[in-house]
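All protein chains of the complex are present and in place, except for one that has been dropped.
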Amino acid sequence: MNKERLAAFTDAVLAIIMTILVLELEKPAQVTLAGLWALRANFFAYTLSFFWLGLMWTTHHSNWHLVKKVTNHTVMYSLLMLFIASLFPYTTSLVATNFYNPTAQVFYGIVVLGVSFSNMAISHSLKAVNPTVHFGWLYGLPNRSVLLDIVVKLIGLLLALTVYPPAMVYAILVATFIVGFASWQNKSKA
Amino acid sequence: MNKERLAAFTDAVLAIIMTILVLELEKPAQVTLAGLWALRANFFAYTLSFFWLGLMWTTHHSNWHLVKKVTNHTVMYSLLMLFIASLFPYTTSLVATNFYNPTAQVFYGIVVLGVSFSNMAISHSLKAVNPTVHFGWLYGLPNRSVLLDIVVKLIGLLLALTVYPPAMVYAILVATFIVGFASWQNKSKA
Amino acid sequence: MNKERLAAFTDAVLAIIMTILVLELEKPAQVTLAGLWALRANFFAYTLSFFWLGLMWTTHHSNWHLVKKVTNHTVMYSLLMLFIASLFPYTTSLVATNFYNPTAQVFYGIVVLGVSFSNMAISHSLKAVNPTVHFGWLYGLPNRSVLLDIVVKLIGLLLALTVYPPAMVYAILVATFIVGFASWQNKSKA
Partner (left out) sequence: MNKERLAAFTDAVLAIIMTILVLELEKPAQVTLAGLWALRANFFAYTLSFFWLGLMWTTHHSNWHLVKKVTNHTVMYSLLMLFIASLFPYTTSLVATNFYNPTAQVFYGIVVLGVSFSNMAISHSLKAVNPTVHFGWLYGLPNRSVLLDIVVKLIGLLLALTVYPPAMVYAILVATFIVGFASWQNKSKA
């Protein structure tokens, strides 16, 4: 497998996922400000999913130009990552219409965590055959940002399961800023 | 971030948005000329959205081949632009079925203006690191066309909010011809 | 506008149109052979649209590798062609569920003819600036095949308007074989 072909396929699938999210966005019962406000959970979930995927896409390929080789494992983990990510329109819609439902929130969170762990597996597989790339746990991000990201999401998951279901999406929102900040600094150095 | 990868991703998302617009296009209650005529607001909104996005795409990359570098800011503004643009199928559908509704028209107009301003931010970020490209406010377009485009849209927005909701889409139609003409002349020179 | 970027965008939009056709394909009321047979007009329209677009895509780029330059006109006609083609999922669905309805059939036919004429305009714009490419009316196809294709479709249109609505899709089926055969021979020579 050629690295360019894999990257192009990954980008295509992510672009499609991000763009078809809108097909699940609910229409207002009445087209007024109040009608749109009633859908605020929809717009919030939509926005969060779009930018989470967008940030993931930019992080996914930091230092990618330094990658010389991809392995069977890279391809397998990439398919796994894309499969989990392909559930975003589904879980986004679930969470949008069931904002206080723990099952919806936890399903959403598991998809997000699943994509994160798949990306760490991709990163690991690249590191093995590209010794000069200096990948950490998640591409070029500092390990402590990645750890913080996972911890925040796991706390959100725990709170969603026990006391407050929306804690899941708010934790992902916070984690997005953490990774976004680390990603920004990382690329500024590059 | 490689400039080619960013451009390919942008193009992919725009291509998908333009193509899934049709999935929101209403079917006629009766398949007759009268039945299709009853959907004229749908066809008008669909056509306007398709060509506005198409024109934006052609403008987006005028002089792009001269760009040598993209920055973190370019990537961030591009994601913002794509996010706002991704709402097109949603607002097009809203405006099509609520043509005389000010909320629908203003929402549609804000999305269009949001994409325009994001593009100006992208253009600004490119200018900073590519001093030889001669970008103005909006890529290679003359500043006075860009100003006229924004003014026309703002007048449409004002009229939509006060006396006549469809003024919004008609203003965008007029603005499309202004930018289309400027873009045509600009590329003829290049 | 770079010729590669235009071709990639065109290919992306056509790929999306061909693939989302299936989202409009009706599900059988009963999942039995009889239930599927009751949808035969749906499957026929779906198949015709898919291969017509597929053939158009292969024809679209015959001799494209010889093209050195595209003009403003090429871009404008390409956007027009993609706009008309983007209506395929809509008209295919209309014709599938209203197979004996003249309005549905004529709308379908006009979209097909509109794409054909836009492609002839694209071809013409390329010929003007690439004198060495030997384009005819429609890329590398012999003019008499193109003429026959248009005549067959116009006869179908006439019959659909007067005596037998499905004449339209059958004419397009026949025309597809004519162009397909010419395209095949043309590429075998190349």
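A few comments on the model shown:
Labels A, B and C are assigned to the chains in the order they are written; within every chain, residues are numbered from 1.
One rule holds for everything that comes next: contacts are C-beta pairs under 8 Å (C-beta built on N, C-alpha and C of every residue); 3 or more make two chains touch, one makes a residue touch a chain.
No experiment lies behind these values; they were computed from the predicted model shown.
The shown chains contacted by the absent chain are A, C, with contact judged over the whole complex. Among C:L6, C:I20 or C:A45, the one in contact with the hidden chain is C:I20.
Listed for chain C, the residues touching the missing chain in the whole complex are 7-8, 11-12, 15-16, 18-23, 25, 27-28, 31-33, 35-36, 47, 50-51, 54-55, 57-58, 61-62, 65, 184, 187-188.
Although one chain is not shown, part of chain A still touches it, namely residues 1-2, 5, 8-9, 12-13, 16-17, 20, 23, 72, 75, 79, 82-83, 86-87, 89-90, 93-94, 98, 101, 103-104, 107.
Methods note: only the chains that are shown with their structure count from here on.
Because contacts link the chains only in sequence, without closing, their graph is best described as a line.
Between chain B and chain C, the centres computed from C-alpha atoms are 27 Å apart. Between chain A and chain C, the centres computed from C-alpha atoms are 38 Å apart. Each of the following residues of chain B touches two or more other chains: 8, 12, 16, 20, 23.
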